[in-house]
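Reviewing the structure listed below.
Every protein chain but one is kept in place in this view of the complex.
Naming follows writing order (A, B and C), and every chain is counted from residue 1.
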Amino acid sequence: MAEEKIGVYICHCGTNIAGKVDVEEVTRWAAEQPNVAVAREYKYMCSDPGQDLIKQDIQEHGITRAVVAACSPTMHEPTFRKAAGDGGLNPYLLQMANIREHCSWVTIDGDAATEKAKRILGAQIHRLPLNLPLEPIEVPVNPNVMVVGGGIAGIEAALKLAATGKKVYLVERDPSIGGHMAMFDKTFPTLDCAACILTPKMSAAGKEPNIEMLAYSEVTQVDGYVGNFKVKVTKKARYVDIDKCTGCALCTEACVVRKVPNEFDQGLSKRAAAYIPFPQAVPLKATLDPTRCLTLTGKKCKQPCVAACGPAAIDFDQKDEEIELEVGAIIMATGFQLWDPTPETRYSYGKLDNVISSLEFERISNASGPTGGHIVCKNGEPPKSVAILHCVGSRDENYQEFCSRVCCMYSLKFAHLIKEHLPETEVYECYIDMRTYGKGYEEFYKRLMDEGVHFIRGRAAEVSDVGLTPNEEGHLVVKVEDTLLGVTRRLPVDMVVLSSGLAPRADAKSTAQIFGFGCSANGFYLERHPKLEPVSTVTDGIFIAGCCQYPKDIPDTVAQAGAAAAGALALVDNATVKVEPTISYIDPEKCSGCHICVGLCPHAAIQYNEEKGVAEVIEAACKGCGVCVAACGSGVPQQRGYLDEQIFAEIEGALAL
Amino acid sequence: MKYLYYPGCSAESTGKAYDISTRTVMEKLGVELAELDDWNCCGATSYFSTREIDSFAIAARNLSIAQQQGDDDLCVICNACYTTLAKTNRYMAESAHVYEQVNGALNAVGRSYDGTKPVRHIMDVLINDVGLEAIESKVTRRLTGLKVAPYYGCQYSRPIGSFDDTEDPQTMDRFFEALGADVLTDFPAKLKCCGGMMMLTNADVALRLCHEILKSAKDMGADVIVAACPLCEMNMEGYQPRVNSAFGTDYNIPVMYFTQLAGLALGADPKQLGLGMQAVSCAPVLAAIPA
Amino acid sequence: MPSGEKIKICQQCGTCTGSCPTSYLMDYGPREVIAAFRAGMIDKVVKSNTIWLCTSCYSCTVRCPANIKITDLMYELKRLAIKYDLLPKDSKNPAMTKYFIDNVSKYGRNHEVGLMAKFMLTKDWGMPFRFAGLGLKLFTAGRLPLAPKQIRGKEEIAKMSAYLDAQEAKAQ
Partner (left out) sequence: MSDQFEPRLIGFLCRWCSYNGADLAGTSRMKYPPNLVPIKTNCSGRVDPTHIFKAFAEGADGVLIAGCHPGDCHYINGNYRTAGRFPLMKKMLEQLGLEPGRVRLEWVSAAEGDKFARVVTEFTEEIRALGPLGWRTQTDVDPAQAGSAASDRVEEAVPA
């Protein structure tokens, strides 16, 4: 083997690295290391002139290996490997040494950081002579996309993709798409009617030939990899043949079970066991609730629904159906759930009538809701005073530590709706900080002040029905410190709205596991990079949009859905995609055919060849975990890019100093 | 079932009936109580105000004696004693400084303590060790129809909440349901402060707080308020006439230690429950329980 | 005070003051006490009536979204007030605290009758009259024993305190 000539490139990253690590010293040290032909430092290696240094050295100094000591490889490894490739070097002969995230940013002492930087860099310098040229594996891309979740984010992403001619599978867990937005009355700050702007999109998605709608369905399994996902979807039995159902709702009227809490109305109204969730549902098809339908729960029923159904669509024998889809990209738009205020017992939610959640208020104020849009208390009377309590479950170490971003604004919207419906009603907003950060939001806040809403800076302490004075008797009493006055106030009101934060879906974690990515500490899906890749996940080919990533308002959700659609399109619009070649191989000369790796491979990528008596790696199926390498007693399987010798060399280099 | 028993100072005077009825109830349930030898005041809330470490030290003297005296858990009846003793364990675990200082003080009097003696509220013992089923099986006089307002008091579950919720405790509700009572489970004042020691120093404040509790009980139609703390009982019951004169009310609501009412359900003689000691008569309660 | 550094993350939401059963009488509510603490103006709150109105109900502590142990903070401030003799003139609580401790140091247990008697004689002349009706009832019911109970190890309490005094002196 010829002597290798290693080029070392150390980045200052402005002061991000150089402010802590003595870059000159590391460069001087690196130049003395074996095989190192040239060691350079530069203010920003990732800039064009920085990258040019590498290219020039390859071409002019005959550099045969390169290492860039800079930020995390997650950030810029592709950048520098491409630069090496452009310079004529195989990209896999370039390594990165992470001296920013793993060193300068986390170390207090400058000398210690400089030492650590040398160790991290030394490990890579040591390994480089053993690196081998590799070629990325090029795989075909399935042009179809799956969108999971049919709220505004999923609908928007699906429509955008469908408009480019791609086939989209839109999977929705509930019987209809629409999500939370379909439940809202108005949207802040413009007060557009939510239904007026959403239902056209819902019906467009329903009619779009490129969208195959899989409502009342759930994803159960995801296999494969970027460009080539194999997805199992369970289409839950509706007990209604949707090809025959016309959505006439006669079954609903005929059904004898009439007291099922209506989920869409937050349980404030009742529905039948045969139901269509709401009049604008897409698809507009009936569903028989398997937990409530008498026939389906094994009880006696004369089945008036069957008699009522003209097209004979009702089918009690329908079964859940599992289908398999092949898609090149996936967009997750599974949304949020409202933080359930029950654990905040001091607010008496669920105990006292007229202490309601924000979603319940949305339904009460909605013209198509259970009260026909009349804002009324449980006794049917309009409230003369309403307190809206901010930050319920939010900004609290005991519950959710984060700010949910939208609650201040929706609370202001509620106040406006109350003032619009009931001008004489007093409205109190109890808030900690008023966060009105969006376009037109601060103006909306001012407008509400002008409308005479009482703003009390303080988080409500408790809600009770114990009146101590005649004017409190018969009312709910909110106890809150007005922190601007330094006075504790007791507000006698008729209705209390709890502005809960947005929470991750209860099953967000298990869903993320199915798809092979993770969740942030707060439970929302984890993006690949918080700033530059907010719609990507660590799994190539899987994108996220909307409130499943973090609480956000409708404009941000729609923008993110577009970004996710563009990300997916940029992938599936290509015939092929390059995947990492760091996969395993087995030398047939050395394999004893013991089978141990065959059973351990998580992706069934190792097969036993009976004829030759050896194990073989199916390259297309191998994802490169390296479990087989570690498992083999004789060290026969090896992983490209992570050969034992390469890892040994890294260890030696890391400990040489 | 055996426990070491810490009665607390009040049990020797104003809260005597709590001590007497506790012993009776536990005997009826077959629970053996061995009084802690030569116990001292737990320090209560006042001691925290001198030097924090003194309060832990004097509380730890009790715990150190308990550890010497036997392996059984230490059962406490007074809410404040319970919180003080449990808090001492907790802070000794949280802070090495507290641990060292406390042991230094104990060593000075030939004692030591490792911070691990389990401190149990009597209700914790009843619900989690004796068990509601066992208790229910021993009821001879069900409290059918008796409207019981369960008053927990501040330091029952606050601040630690080790055996019940800090905002919405339920154990006393469940306990009296097992005894057949008509428990006012939504009693809104169940955790409202009675004013504590402030009845002596800022009576206006404390009377007002008691007024709120009594009003709430009256509004709900309570036949009796049950308490788990001598100071709470004293404030709500002993000071009822003064509440009445201060607020122009006419409350006459019996307030009992929960062990007194439980004792009746378990068939104990009223005399064994210290029932003659109340300033507000309990006769209506006795009359209301079916024989 | 364990985890005292938490006051740095107080967002001044006022849940503590709003939850406090006696804050309406306080010169400064618990929220303002924390604000003053952070602003370096503790002397202002230590001298106020606030800390002596805390009933130790722990409502603020269990509700604080930042998990600040506010009740403990109040104890801490009471200690400071006693130590530097910054007691409000009209407040009776500091005296009660002191008598309570004297009582326990002397007998090992709190003798409630003695405590009340001493308190009434020195701090609240009107009290015996207001208390008379109840006192008589309690006395006849056997709930107010005249003789204090003394524990065998009563000198231990004083000794422990003396040890801790010495420790504190050493630390300073």
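By definition in this document, a contact is a pair of C-beta atoms (placed from the backbone, for glycine too) under 8 Å apart; a residue touches a chain by one contact, two chains touch by 3 or more.
What you see is a predicted model; the values in this text were computed from it and never measured.
Within the entire complex, contacts from the absent chain reach the displayed chains A. Residue A:R119 is the one among A:R40, A:K55 or A:R119 that touches the chain missing from this view. In the complete assembly, the contact with the undisplayed chain comes from A:Q639, out of A:T27, A:Q51, A:Q303 or A:Q639. Note that of A:L89, A:C103, A:L571 or A:C591, the residue touching the chain absent from this view is A:C103.
What chain A contributes to its contact with the hidden chain is residues 1, 33-35, 72-74, 98, 100-103, 105-109, 111-113, 115-116, 119-120, 123, 126, 129-130, 132, 512-513, 516, 518-521, 526, 530, 538-539, 582, 585, 587, 600, 602-603, 623-627, 629-631, 635, 638-639, 642-656.
Just so we're on the same page, only the chains that are shown with their structure count from here on.
Interface comparison, B-C against A-B: more C-beta pairs in contact at B-C. Centre-to-centre, using mean CA coordinates, chain A is 51 Å away from chain C.
Between the Cα centres of chain A and chain B there is a gap of 49 Å.
Contact of a single residue of chain C with at least two other chains is seen at positions 63.
For chain B, residues touching at least two other chains, in rising order: 167. Contacts from chain A toward chain C in the complex involve residues 346, 391, 395-398, 432-433, 457-462, 479-483, 486, 488. The residues of chain C lying in touch with chain A in their complex are 11-15, 17-20, 23-24, 28-29, 31-32, 63, 65-67. Those residues of chain C that touch chain B in the shared complex are 1-3, 21-22, 25, 52-53, 55-59, 61-63, 69, 71-72, 75-76, 78-79, 82, 91-93, 95-97, 100-101, 104, 108-113, 116, 119, 124, 127, 130, 133-134, 137-138, 141-145, 149, 151-154, 156-157, 159-164, 167-168.
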